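Removed: one protein chain of the complex. Kept in place: all other protein chains.
Let's look at subunit A:
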Amino acid sequence: MTETILKRWDNELVIAGIAVLLLLPLFGMPPKTYLTLTIAGLAMGMLLFLVASGVSIILGLMDVLNFAHGALFAWGAYVGFSTFKLLEKWVQADSVLLNFGAFAAAIICAMTVVAVLGMVLERVIVRRVYGNHLFQILITFGATIVLVEMIRVIWGPNDDVMSVPLTFQGNWDVFDVIIDRYRIICILIGALVFGAVQLILKKTKLGLIVRAGVENRDMVQAMGHNIFLLFTGVFAVGAGLAALGGLAMSIFSLQVYPDMGSTYLLFAFIVVIIGGLGSVTGSLVGALIVGLSYNYVAYLVPWAAAGVNIIIMIIILLIRPKGLFTAGK
C-alpha cells in the first residue's frame, strides 16, 4: 500500500524533497540575501533549461549525443548580437515597446537562423551516425569546431559587448530586496517555453508521437510515422531553444565570444543527467537545482561553487541511476 502511494506520488515527492533541501541555505544567510540569490539562481536555471531541454529530447528521442549544441547556443547569441546592432535605435530607445520589439526581433532571427542550421546539421552530418555514440561525439565535436570558426570569420575572433535594451537594465527594489529586472524576464521566458513545450508534448498529436518515440522508436515507425522527418523537426526545435538560451545568456552576461558554448554545454549535460534523459520536466527541475545550488554555494562557500553541481549529480545518480524523471514526461 505505502509502496503504491510512493509510486503514485513519486515525482511530487522528488520535487518536495528538493524544495526542502533548497531551503536549507536560509540558515546560513539573511533572508533578503537568500531571496536575491534565489532569483539569480532561478534565472540561471531557466537559461540552462533552454539549452538542456534540447539536448535532453534529442538524446531521448534520437539517442544522439549532440556536442554541437553549445556551438548552436553561441550562434544564437551572435545572431541576436547582430540583430541588436541593426536595431540599435530600438535597443537604446526609452520605450518599453521598442525595447521589447528589438528583443522579439532578436529572438525570432536567432531561433530561425539556428533552427535552419540545426536542420542542415541533422540532415548532412548526424543522420549518418545514428546508433553510434562514439561517431556522434566525434562528428558533432568536429561540427562544433567548424561552427565556432565560422563565428570567428563572420564576427571576428574577439569578445564583444552585448548591448542590453534599456528597459531590461536596472533593478526593482521590493521591500529592500534588490531584484534585477532582466532576471525576472529570464524566469518568465523559461516558464513560457516550458509551458509551451509541455502543451505541445501533452496535447498535440505530434507531441504524443515524440513522447512515444522517446519510449520506443521502432514501434513508432512500425505504426507508419516517418521517424526521420520527426528527428529533423525535433533537432530544429532543440537548436532553436539553444539559440534562445544563447541570446538570453549573452544579455545576462553582457558579452558574446566565439567559444561561449562550451561552458554552458557542460552545465547542460549535468542538467540532463540529473533530470533524466528525454524528460522536459526533468530538464527544468535539474536546471533549477543546478542554478540555485550554484548561487547559494557561491555565496556560502565560494571555492566550492564550481564543484557543487558535479557532487549533486553524483549523489542523485547514486539514488536514482536514471536521473530524477523518466523519459517522455
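FYI, contacts are C-beta pairs under 8 Å (C-beta built on N, C-alpha and C of every residue); 3 or more make two chains touch, one makes a residue touch a chain; residues count from 1.
The working rule: contacts and distances are computed from a predicted model.
*Asks:* If you look up the hidden chain in UniProt, what protein name do you find among "2Fe-2S ferredoxin-type domain-containing protein", "L-lactate dehydrogenase complex protein LldG", "Acetolactate synthase" or "Amino acid/amide ABC transporter ATP-binding protein 2, HAAT family"?
*Replies:* "Amino acid/amide ABC transporter ATP-binding protein 2, HAAT family"
*Asks:* Can you tell me which of A:129, A:184, A:212 or A:305 touches the chain that was removed from the display?
*Replies:* Reading the full complex, the residue touching the unseen chain is A:212.
*Asks:* Tell me which of A:223, A:254, A:304 or A:317 is the one touching the absent chain.
*Replies:* A:223
*Asks:* What subunit A residues would touch the chain not displayed?
*Replies:* 205, 208-209, 211-212, 215-216, 218-227, 326-329
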